[in-house]
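All protein chains but one are shown at their positions in the complex.
Moving on to chain A:
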Amino acid sequence: MSRLCALLAWALLALQGLGEGATEDEACCGPIVPRREWRALASECAQELKLPARYVVVSHTAGGHCDTPASCLQQAQNVQHYHARTLGYCDVAYNFLIGEDGLVYEGRGWKIKGDHSGPTWNPRAIGITFMGNFMERSPHPRAIRAAKSLLACGVARGALLPNYEVKGHRDVQQTLSPGDRLYDIIQEWPHYRE
């Protein structure tokens, strides 16, 4: 019996060694809600990002939260409306928005420079935001999963460097974003670098 256990341990060790070779770029790109589907206003942005990007900045909208596809679709529209019509941006500020429904909403996408983190960081980072306020509350695990899957997809597509670095919004700007609870979570991500 113990011989069997030892053999099992060996097999697992071997797989672990092989597993290290299996990198993130084997992840398939998961579903992203396209702009058309969430009825986004047309983008007026033209500035492109120089890819692959080295940095990802994680923020929160600090606004209303949503946890169903219907409510998150509405929330994405709300955020875009505020940015494009009230603040006068060329489009919603973020490259991607994450809903607590577990879905990723396409913002400016991988190729267009965002307006999420100031003049220094916008040209060098992909900005992803979690829709909601995460100072006192953590995002639902499915939102975290969606974000991680999105970033793996970025590497697979060559939009992110394989050794990309995740930063919290508060690490690169003077802000409370992405909220204490979400900040605690991203600090545990393998690509997080303060």
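The criterion applied here is as follows: a contact is a pair of C-beta atoms (placed from the backbone, for glycine too) under 8 Å apart; a residue touches a chain by one contact, two chains touch by 3 or more; residues count from 1.
Methods note: contacts and distances are computed from a predicted model.
Chemist: As a check of understanding, state which of "GPI transamidase component PIG-T-like", "T-complex protein 1 subunit alpha", "Triggering receptor expressed on myeloid cells 1" or "tRNA (adenine(58)-N(1))-methyltransferase" is the UniProt name of the chain not shown.
Modeler: Spelling it out: the chain absent from the display is recorded in UniProt as "Triggering receptor expressed on myeloid cells 1".
Chemist: Against the chain that's been left off, what residues of chain A make contact? List them.
Modeler: Residue positions of chain A that touch the missing chain: 2-3, 6, 9-10, 12-14, 16-17, 20, 55, 118-121, 124, 161, 163, 167, 170-174, 190, 193-194.
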